[in-house]
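Below you will find the structure I want to go over with you.
Omission of a single protein chain aside, the complex is shown with its protein chains in their original locations.
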Amino acid sequence: MRVGYIGLGIMGGGMARNLLKKGHAVTVWNRSAERTAPLREEGAAVADSPRALAAGVEVVCTCVSDPAALAAVSQGPNGFLAGLRPGTLVIDFSTVGPDAVRALDEACRSRDARFLASPVTGSKNAAAAGTLLLMCGGPADTFQAAQPVLTAVGAKAVLVGDIVQAAQMKLIGNLIIAHMVEALSEGSALAAGAGITVEKVLEVIQASGYASPFWDFKGKALAARDFSTHFAVDLMHKDLTLAMDLGHELGVPMPGTAAVREVYQLARAQGMGQRDIIATAAVISPALAKS
Amino acid sequence: MRVGYIGLGIMGGGMARNLLKKGHAVTVWNRSAERTAPLREEGAAVADSPRALAAGVEVVCTCVSDPAALAAVSQGPNGFLAGLRPGTLVIDFSTVGPDAVRALDEACRSRDARFLASPVTGSKNAAAAGTLLLMCGGPADTFQAAQPVLTAVGAKAVLVGDIVQAAQMKLIGNLIIAHMVEALSEGSALAAGAGITVEKVLEVIQASGYASPFWDFKGKALAARDFSTHFAVDLMHKDLTLAMDLGHELGVPMPGTAAVREVYQLARAQGMGQRDIIATAAVISPALAKS
Amino acid sequence: MRVGYIGLGIMGGGMARNLLKKGHAVTVWNRSAERTAPLREEGAAVADSPRALAAGVEVVCTCVSDPAALAAVSQGPNGFLAGLRPGTLVIDFSTVGPDAVRALDEACRSRDARFLASPVTGSKNAAAAGTLLLMCGGPADTFQAAQPVLTAVGAKAVLVGDIVQAAQMKLIGNLIIAHMVEALSEGSALAAGAGITVEKVLEVIQASGYASPFWDFKGKALAARDFSTHFAVDLMHKDLTLAMDLGHELGVPMPGTAAVREVYQLARAQGMGQRDIIATAAVISPALAKS
Partner (left out) sequence: MRVGYIGLGIMGGGMARNLLKKGHAVTVWNRSAERTAPLREEGAAVADSPRALAAGVEVVCTCVSDPAALAAVSQGPNGFLAGLRPGTLVIDFSTVGPDAVRALDEACRSRDARFLASPVTGSKNAAAAGTLLLMCGGPADTFQAAQPVLTAVGAKAVLVGDIVQAAQMKLIGNLIIAHMVEALSEGSALAAGAGITVEKVLEVIQASGYASPFWDFKGKALAARDFSTHFAVDLMHKDLTLAMDLGHELGVPMPGTAAVREVYQLARAQGMGQRDIIATAAVISPALAKS
C-alpha cells in the first residue's frame, strides 16, 4: 500500500522503517527535516508538507507527542487534512487524549476519510522490532482495512472499541504496570531487608505462575540500580491521575491506585520525575536507591 | 530413593503420587487412614506411624496444615523424630511459619539428620501435575541431595537462602499476587464503567509485555464472576499481615500493600473471607460482583 | 449601611436576617420570589431585579449555589453588574471555585467597584446564629471596608490572602474535616469491636487535649446512627477531589487524603452519596451502620 508517515520521533522512526521493510511504498514527513534523511536512504519518499503527503497515499499515519503537535500537522493550509482525499484511511498512533482524537475523527469523517485511533504500548526497542501492542478504537471495517499497516508495525493489534475506549484501555494498561512496579518495589525492599537479592526474587517470580516478561524488564534494571528512563515517573503520574479522574467520573473506588499514585508524587517531590518508573523503589527503600 | 510422605491432603496427595510415578519407593502416613488407600493401590506402602515410616526411608517429607499438626507428626513416642536415623533427609513442604520450621530444623540436626524447608506455591492442579514452585531454605548440599525428590514434585526449585528466608520469600510472592489481583480488579472496574469487558481487558494484557499466565487464571474467573476458592481471602489477608509485620520489623514502608490489605479486610467485613482472592473485585465494583 | 442580598437559600436567608438584626437597611432579591416574603415582614425591601437592587445599595452580597447561578444574577440586562455604581462593595459568600470568582472580580474592577470573596464554613444553624466562619480573599482595605457586614453574619472573618487563596483555604479546611471524620470512624469502629461505645470514646476525646466542638457534632450523630445530612458525602468527595487536584498541581504528596477520598468513593458506590459525611463510618464497620 501507499502509506504516508508523519512524525519520525523515537517511536515513529522505527514504525516507518518497519512499513518499508514489509514492502509498503512509504512517504514520510517530519517537522525537523534531518530525521527524514536515513529513511530516504532506505527507500522512502519525502514530502514537502503533510498536505502534499496526504495527496498521494492511501493511508496517512501520525505519531506525534501531544495535541498541539497533532493540530499543527493536521490543520491549516499545509496540514494533511487539506490534502486528504475521500476514502483515505487515517491512523493515529499518538497518545494525545480523547478530545484531540475525537476532533481528528470528526475532521476525517467530514472529508469522507476513515479514522482509526491506535495508541501503542511498548518501548523504543519494540517499535524498532515491530513488536508493539496496538490498542485500536474505531469501526470494525476500518480496523480490518488497517491490518496491512498494523501487522507491519505491531506484534498484536486489539480492537478495543470506539476511539475513547481505546484511550481508556491504554490508561488501564498503565495502571496495571504501575501496580506491578509497586509490587516489585515493595517486595524487593522486603527482600533487601531480609538479605535476599533482587536477582533471587526475580528467579522465584519467573519460575512461578505469575511470571511475566515485564518482571525481567524492570527487575533486571532494579537489580542493577539502573534507573535510565524507559517510562518516566512524571508520565506515569500523569496517566495515573487521568485514570483516577476517570474512576471518580465513573464512581469506581480505587484504593490501591490512590496509594500508588502518591508514591509517584513522593518520587516527584524528591526530584525523580524524569527517572524511570522503577526509581519509585528508591522512595520505599534506601537499600534500593542508586548507589 | 526410599521416600516417606506424611500428610496426604490436597497438596500432599498429589505430590506423593508424583513421587511414585517417578519411580521412588514411597511409604505414606496420614492422620486419617482412608486417604492412604488410593496410594496403596498405586503401589505405596503404608506405615503404622510417622515413627515407623521414618525408620525405613532415606527421605522424610512432611506436608501438613499448621504448626500444631507438624508438632503432632514429629514429636512424641510415635512422631517421626523418634524413628529418624542419622543422615536421613527431612523436607518440609508445609507453610507453617519460621518458628515451627526452625524448631524442626534443630530437632533434625540434634539427630544428625539433614533438613530442608520447602514451602510450595501453586494450586491443587499444579500439585497433581508436578508443576509446583518450591522455595527452598537450607544448606546448598542438602538442597543438592534433595533434587531427586524436588524434581519429582515441582517444575522448579529455587534455593532462596536459609529456612527463614525461604518463608519470607513465600510471603513476598504472595504480596506480589495480591497487588496483581488489585490491579486486575481496579483496572477491570474502570473498564466495566467504560463499557469494556473483562475479556477485552484480558486480551489486551495478554498481548502486552506485562502478560502473565496469572492474568488468565484470575481474569477468566473474574470474567465469569466465578469466585470459587483457590486461594482464600482470609488466607491472603493473613499472609499480607505477616508481610506487613515483617516490613515494620525491617523498617520498610509499604504504602501500596497497606492499602491492598485493607481491601481484603473490607472483603472480610462483607462476609467474603472464604471466597477466592479475586472476589475482592466485588469490594471495588458492584459491576464485578457475582450475579 | 445599605446592603443588598442576592440569594436567600439555606445559608443566605439566615445571613440576610442577621444583617437586618444588626440594623442594616437590607434590600433582598431571590430567584423564586416566595423566599423574599418572610424577610419583607421583618423589614427588608424587595428589589425587582439584581440590577435594581445594585442601583440602591452600598454593598451587594451574593450567596448562590454554583457558577451558573452566579452568572445568572450578575450578567445580562437584569444582572447586578448592570446596576453597579463605582465604589460599591461586592461580597460573594458562595463556594463556586476560583474561575467564577476571578471573573466576577474582574467585572467589578472594570466598573470601579470593589470585590471581596468570602466563602463560608458552618452549618445552617451557624448561618442563623451569625456564627459562620468567613475565609476572605481580596485587598486589605476592601476587607476592612466589609467589616460591618462580615461581623453581622459571622463569628469570625479571616483575611486569608487573595481570592484564589481564600478558595484554596476552604478546600484545606474541608480536607481537615474529612480526616477528622475518618479518625472518628476508624476509632469508633475499633471501639465497637472492643465493646466500647461511641459515647465513651467521645467522653474521653472531649476530656483530652485534642478536644473539639466538631467531635461532639459528629460523634453524637454517630452514637445515634443519625446520618441526616449536614454535609453530603458527594459534596465532600468533590472537595477532596479538588484538593487532590490542587496537590497534584502543586507537587504535594497526600497519601492520607488519597486513602480517605476512596472511602468516600466506596460510600458513593454503596449508595450513600447524599447521606452525611459521618455515614462513611458505615463503610468501615457494619456495627456503625444505621440500624
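Letters are used for the chains, namely A, B and C, taken in the order the chains are written, and counting of residues starts over at 1 for each.
In this text, a contact is a pair of C-beta atoms (placed from the backbone, for glycine too) under 8 Å apart; a residue touches a chain by one contact, two chains touch by 3 or more.
Computed from a predicted model, the values in this text were never measured in an experiment.
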item: Touching the absent chain when the full complex is considered, from C:V28, C:L150 or C:V263; value: C:V263
item: Among C:M11, C:V26, C:A145 or C:V160, residue touching the chain not depicted; value: C:V160
item: Contact set of chain C toward the excluded chain (per top definition); value: 121-123, 126, 133, 135, 155-156, 158, 160-161, 164-165, 168-169, 171-173, 175-180, 182-187, 189-196, 200-201, 203-205, 207-214, 217, 243, 246-247, 250-260, 262-263, 283-285
item: Contact set of chain A toward the excluded chain (per top definition); value: 255, 259, 266, 269, 283, 285-286
item: On chain B, residues whose C-beta touches the chain left out of the figure; value: 237, 241, 244, 247-248, 251-255, 258-259, 261-262, 265-266, 268-269
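Quick note on the criterion: only the chains that are shown with their structure count from here on.
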item: Overall pattern in which the protein chains touch one another (line/ring/star/complete/other); value: complete
item: Between chain A and chain B, centroid-to-centroid distance (C-alpha), Å; value: 38
item: Chain B and chain C, separation of their C-alpha mean positions in angstrom; value: 55
item: Junction residues of chain C, two or more chains touched; value: 255, 259, 266, 269
